[in-house]
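This report refers to the structure that appears directly beneath it.
With one protein chain removed, the remaining protein chains of the complex are shown where they sit.
The chains carry the letters A, B and C, assigned in the order they are written, with residues numbered from 1 in each.
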Amino acid sequence: MMTVPTSGTHALASTVAQFVWLLPLLPLIGFLINGTLSLLAVAKLGPDDPSAAGHDAHHDDHGHDHDHGHHAARHKFAGIVSLVGPGVLLLAFALAVAIFVAMRGVEMHEPYLLTLFQWMPVGDLHIDAALQLDPLSMVMVLVITGVGSLIHIFSVGYMQDDPGYPRYFAYLNLFVFFMLLLVLGGNYPLLFVGWEGVGLCSYLLIGFWFSEKANADAGKKAFIVNRIGDFGFLVAMFLLFANVGSLDFAGVAENAGKLPFGGVVITAICLFMFLGCTGKSAQIPLYIWLPDAMAGPTPVSALIHAATMVTAGVYLIARSSLLFSMAPVASLTVAVVGSLTALFAATIGLKQWDIKKVLAYSTVSQLGYMFIGVGVGAYTAGVFHLVTHAFFKALLFLGSGSVIFAMHRAYHATHNHDDAQDMRNMGGLRKYMPVTWTLMWIATLAIAGIPPFAGFFSKDEILGNVFARAHGSMLSEVTWLGVPGGTVLFVVWGLGLASALLTAIYMTRMMLYTFHGPNRSGQAEQGHLAEAPWIMTGPLVVLGIASAAGGWLNLPELIPIGPIGALEKWLEPVVGVATKRIAGTEGHESVSTEQMLIGIAVAIAVVGITIAITRLKPAALVTKKESPASTGFARVLEHKYFVDEGYDAAIIQPTVATSRVVLWKGVDVGLIDGLMVNGSALAARALGWLGSQLQSGQIGTYAWVLLIGVIALLSAFTKYH
Amino acid sequence: MSNQFYPLFYSFHFYLFGLMALASSLMFVTRKSPVAAAMWLVATMFALAALYIMLDAQFVGVMQVLVYAGAIMVVFLFVVMLLNLGSPADLNDMRGKWGRLLAGFVGLALVAELMALTKSPLDLRLVLPAATDVPPTGGVIASIAAPMFKEYLLAFELTSVLLLAAIMGAVVLAKKTDAR
Amino acid sequence: MLAESLALSAALFAIGVVGVLTRRNAIIVFMCVELMLNAVNLSFVALSKLYGATGQVFVIFVMTVAAAEAAVGLAIIIAIFRHKQTVNLQNINLLRG
Partner (left out) sequence: MTSFLNSIGYNSWILPVLLALPLVGAALLLLRGTVLRPAGATAESIMRESRRWALALFLVEAVISLGLWWSVNSTSPLWQAGFLVPWIPNWGVDLRLGIDGIAQMLILLTTLLMPLAVLGSWTSIREKTPSYYALLMVLTTGMLGVFMALDLVLFYTFWELMLVPMYLIIGIWGGNRRLYASLKFFVYTMVGSLLMLVGILYLGLQVPDAHGLPVFSYDYILANVHLSSVQQLWLFAAFALAFAVKVPMWPFHTWLPDAHVEAPTAGSVILAAIMLKMGTFGFIRYALPLFPVAAMHPTVRFLFLSLAVIGIVYGALVAMVQPDFKKLVAYSSVSHLGFVMLGIFALTPQSVQGALMVNLSHGVSTGALFLLIGMIYERRHTRLIEDYGGIAAVTPIFATILTIVCLSSIGVPGTNGFVGEFLVLIGTYRTQPIFSVIAASAVIFAAAYLLWALQRIIYNPLTKPENKGLSDLNRREIALLVPLLIAILWLGVYPKPVLEKTQAAADRFVRQIESGGNADAGPTEPRR
């Protein structure tokens, strides 16, 4: 490893932080080991001469039944993979904690930059493979390695019988590698490497059980939709380089100030960057891939599609806070899109029956919250919600994983082929899975915003900031699409409250239908329902504690039960300037207003839960098979507003049809090949045919022509008197 | 014969043979029967042989009679008879009236053109080589033999190859191949 | 006598040409070509009086070529006749493109 620290003078250079390159390297090593094992386990080399040995030479069935893993025997490399897969993550987490401790000991005025090697040096473009360590990336690294470790451990249990066990851990390790690269990359292109890399791993993991078309479709969809966002990110980088002249975070921070404040250029940069975020973080209009992504194994949904990857957009905006704080219109756009997404996804979540789909829309909705936060310049609040969301959403997903695991086992034992993820087939699971039930209620209360759980603090901080910015801040001064910024922010605040209400409702609904009421899984199955093994519940407990206590990370002044605003202080070197620029000087509300805001938020959450408990009757539910098709608005919600169908009809089908009929058959085969290429060949042939008609074969004719030619030539060359 | 009549005598015979050649060649092209045509062509060649001799090319004149009139034309007649083409009845030989008219016109145009060519002020080097100071030939064979076996030896030798090839070609072509 | 010889040569040549143009019997056309060769020979001989014996050498060559040509040409005619039972040029169009 070429470790040539460029900022050797940095206070961190002499600490354990100099080994920051080990952070991504560890999961990469894990990937290489697990990947090799995966190939070794299944590979069967072909014959030396494949064309001589007919392909029907051997017909041994490989028995590749990738169907949710019910093989009695564990994988032959299960032992070493179980050691390496979570092991590298735990090591990385330990290192991250060590670096964190070291970082607390020094003043972080500027980020610690470790240049490994030059990546793309071309002319005045210098892109290095450089890792950047600062408080923001530290927070992300801790979340990724911490939550990641727990999910890896959970996976050991969840995936234990899967024939693709090493492959699963290889992908998961690779994902962590790219995710760490994303948050540690010292410039936009390197961030983009991680950005695309996590998308790739997401693709591979969604389509992990690739033998089912739906899964492969979902993976492909995720990748392509993300690519649309990446297009925006790319254009943002082009704009940055062309106008700022650098793609390093440091260089951009240094030179971005030269751009005109709120001008077209900076706004375009931010909007294009946000397009990238809508792809990766599943915001309108590119959110459609995330619900489908639930086709992957549930721990994957927890890690990638809830806790880490999908929050990369939030990280990107926080990372680019200096740019966004110079583009108020773009910031308002972020907030508006975030709030719309939050509400929109929450409404869909109301009517989903698949337990994972509920959580997926909940994730989209919560991501919308984070974007509201970073959109209004409350970067700390956005990141804070990112962290707490990572805790409780990972918990919810893993909990649902436990439930699905249990349902699956039960169905497997009774050879039932029902849907193990549909809540209509569950009910009353509290009796069988008390630990999971308890922990998932903690998470539900957290996401609904009930104090003192983590979600309450982060959500309240976001909404409070929106309210505060609605008057007297930089954002309230500008107009957005002709509407005063203050009005826009009030609307955003209202939408945020509305989606908070819906969140409380649909989460309670999910809990009621899953754990309460009578059990609908069937008489025979009930005997097989049981709590998951300790290796799965253990991580749940840890996440439960984090979800309950995560609010202590950033306590508001009103609730002084610990250190006030710890995260805010921690992130100050990174986002402080931008936050102050947007918030203006008179940032804080009066105490009474804040109390009122907190009161409203808690009241809404309580109301939501109450509505759900009183209005929903789990006892009245029937199983999926017996349920009638829903009608009216419920049907629209259940079908997610028919957005997928709309995109398909409006964009995908026309593109494919145009490509096939107009471009390929029309232009390529018809016009160019048919008319121009074969046409000119035809013309040449026609000309040749004409010429050949002169060749009558009649010597007499030739003689005539010859003679006349001779006379003509002679007379032409003769000079007459 | 006295010398003073010699030019007159010479001219008379020259024109006589010339006219003979002209007339018999005209007869040749107008005959329908191939045999008759061939005979008229032979007559033309004899007249030409006489002219050659009068032009001090006695060797060529003899060759004309031997090779052309003797050998080549015999081959022609031989073929005509072999193929039994003696009677012109089955042959749609001659072109139509307009064709003949046009051909005659073309022929006249050609003559006129050739005449004009000799009289045109064209750079003579293109028409005729510069007159050399080679003494007029005495008509003896030696004067032909000298350039033939010196200057044109290679060409002369090559004619033997040509003839050989022609013999083989003729044999191969005329052989009955459809016997199988 | 040079001018007269050349004029005669031209006339004979033209007659040969007319023959080639008007006749359809392959053998007669062939004979017309021979006549044209003879016409050229006459010019050679006539001019050799002026320029030396080289012209006569060429006449010899022409005769040789004519003999070779007659042999091969007539053989071809025989072959064609065998094939098509005719020597009418109108019915012979192997060169047709």
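Just so it is clear, a residue touches a chain if its C-beta (ideal position, glycine included) is under 8 Å from a C-beta of that chain, and two chains touch if they have at least 3 such contacts.
Quantities reported herein were computed from a predicted structural model and do not represent experimental measurements.
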Contact set of the excluded chain (shown chains only): A
Sole contact to the chain not displayed, among A:F231, A:W441, A:W552 or A:Y702: A:F231
Chain not shown: contacting residue from A:V483, A:L558 or A:V656: A:V656
Selected from A:F261, A:Y641 or A:W664 as touching the chain missing from the view: A:W664
Footprint left on chain A by the chain that the document does not show: 38-39, 42-53, 55-59, 61-62, 64, 66, 117-125, 129, 189, 192-193, 195-197, 200, 203, 207, 210-213, 216-217, 219-220, 223-224, 227-228, 230-231, 234-235, 237-239, 241-242, 655-656, 658-660, 663-664, 667-668, 672-673, 676-677, 681
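Here is the rule we go by: only the chains that are shown with their structure count from here on.
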B-C or A-C, whichever has more C-beta pairs in contact: B-C
Rounded Å distance between chain B and chain C, as computed from the means of their C-alpha atoms: 7
Residues of chain B engaged with two or more neighbouring chains: 95, 106, 110, 114
Residues within chain A bordering two or more other chains: 700, 704, 707
Complex interface listing, chain A residues touching chain C: 691-700, 703-704, 707
Partner chain B, residues of chain C touching it in the complex: 1, 3-8, 10-19, 21-25, 27-28, 30-32, 34-35, 38, 41-42, 45-54, 56-57, 59-61, 63-72, 74-79, 81-83, 87-88, 90
Complex interface listing, chain B residues touching chain A: 95, 106, 109-110, 113-114, 116-117, 119-122
